[in-house]
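Note that one protein chain of the assembly has been removed; the remaining protein chains are unaltered in position.
Let's look at subunit A:
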Amino acid sequence: MDVSAQHDASSNGNVADVGEIMQAIAEHKGCGTTGGSGKASCGSQAGQGDLPTEIWEKVKNHPCYSEEAHHHYARMHVAVAPACNIQCNYCNRKYDCANESRPGVVSEKLTPEQAAKKVLAVASTIPQMTVLGIAGPGDPLANPEKTFKTFELISKTAPDIKLCLSTNGLTLPDHVDTIARFNVDHVTITINMVDPEIGAQIYPWIFYKHKRYTGYEAAKILTDRQLQGLEMLTERGILCKINSVMIPGINDQHLVEVNRAVKSRGAFLHNIMPLISSPEHGTVFGLNGQRGPSAQELKALQDSCEGEMNMMRHCRQCRADAVGLLGEDRSAEFTTEKIMAMEVKYDAETRKAYQEKVEEERIAKVAAKQEELAELAGASSDIKVLAAVATKGSGLINEHFGHAKEFQVYELSTAGAKFVGHRRVDLYCQGGYGEEDSLETIIRAINDCHAVFVAKIGGCPKGDLIKAGIEPVDQYAHEFIEKSAIAWFKAYLDKINNGEIEHVERGDAAIRQGALISAA
C-alpha cells in the first residue's frame, strides 16, 4: 500500500474513517482480524492464562504491563530526566500546571538523591506501589547519568521495586547493556512511525552525535535507532512496550504497519494512545488545529492491531511525576518539601503482607468472574455492547457517579466482559452540587455505552442518562466489575429475546482533552 498516497488522501482534515483502517488491516496478516473478542488486552485478564511463567512473574504486579494488575497495583514516576534530544510536534515541555495531566509535564524536577527518598516515602505510604518508572519529563536516556544513578540508589534501598523506563529510543542502543545491568526489566519505546516520510511530519528535529538533523534525515535516524534498540532489548529478554500516538491524518493508518514492525521484533505490548492537542498546550499540533481521534476511531485501530500481540488499553497518559494507581494522581502528597520532612522507614515485610492480601482479592475477583461466565455458557448472540464503570480500584464498582474522574469501559458479549478502555471526564460533582455542563461532558464521553455501572447516583443525572439512552445501573454497588457486567448483559440478552426491549447501536464518543480539573 502506498503510504504517501494514504497520507495525501487523509491530510485534508477529512480523516481516515474506520472502514479505511479496516481495509489496511485486511492486508496485514496475523494482526488482529478478530477484533473485539479475540485476545485479551494486556497480558491476561483472567490471571496467567497463556503467558509463560517467567513473563507472568514480570508483569503480574506491573500496572502498565497488565490490565488486570492496574486495578490493584500502583506505580510512580520520578522526574529526574528533564533534558530531551528530539522535538515532537505533540510535546511542549515549557507548559507546567499542577492540573495538567499528560506526559512531559511535571511540577518540579528531582535530583537522583531526592528521587530515591521520594520512592521510599511513597513505598511506605502506598504498599501496593510496585513499580518505579523514569519517563522524563524529557528523555531518560538523554540524561543517562541521572537516570542510572537513580536506579542504582533505589535498587540498593528498595530491591523489591521493579524498575522501568520510557524512551524515544534515539540513544537506546548505546545504553542497552547498562539497562540490563541494572535489572531494568521493562522498557517502553515511543514509536510513532517506521516510515521517515511520516516521521518528518511528527518530528521537526533530532539532536544526534553533536548535530541537529531535520526532516526526512532526522526521522530516518530515529526509526533506525528505535528498531535497533528494540531488537537489542528483546534479545536480552527485556520486556518492551511500544507507545504510539495516534495522530489522525498523519499516522493513523500507518500504525498498523508500526504494529507489524514492532511485533516482528519481539515487542510484548503495543499501546496506541490518542493524540492530546489543545491549543492552550502550545504544541505545534495544538496550535495548528490537528485533532485527536474519537473514542471509536481509537478503539477500531486498537481492535485491528489485536491478534497475536497484546494491546494496552488502560494507559492514562500520565505525567512524568505521577504517583498512585493508574487513573489517580497522588503526586501532590509527595512534593520535595513534604518528603524531605518525612521520617521514612522502609518496611519490606509490611509491603509483602499487604501485597499478599491484594493477591487474595485478585483471586476472588477472577473466581467470581468465572462463576458468572459459566452462567453465560450456551448463550449465543452476535450482540456486543459497551458499558462504562465508575471504580476506585480493586476491580469493584465502588465509585459514586458524581465523583468519578474517569469511567472504565468494558465490551460485553457472550464471550464475557473485556476491558477496552477508559474515558476521562470532568469532575461532575463540585462542592456538593451537580453541574449541568459537566453532565453533558460525561454523556459525550460515554455516549457509545449502553449502560453505566455506579456505586450510587442521584435522581437528576439518572434521568438525563436515561434520556440519552444510557442505562444507569446501581444494583451492583461494591460488587466485582466483570461478574456484575456479565450478569447485567445476560439479563439484557434475556430482555431482547423475550421482546421486552429492542437492541439499538450507540453512536461515537469524545476523548476528553485539556486539564484534569477544568471546573475548579
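Please note the rule applied: a contact is a pair of C-beta atoms (placed from the backbone, for glycine too) under 8 Å apart; a residue touches a chain by one contact, two chains touch by 3 or more; residues count from 1.
Here is the rule we use: contacts and distances are computed from a predicted model.
For the chain of the complex excluded from view, the name given in UniProt is "Ferredoxin" [choices: "Iron complex transport system ATP-binding protein", "Methylamine dehydrogenase (amicyanin)", "Ferredoxin" or "ABC transporter permease"]. Within the complete assembly, A:Ala142 is the residue of A:Leu51, A:Cys64, A:Ala142 or A:Leu269 that touches the hidden chain. Contacts to the hidden chain, counted on subunit A, fall at residues 82-85, 87, 93-94, 109, 137-138, 142-143, 207, 210-212.
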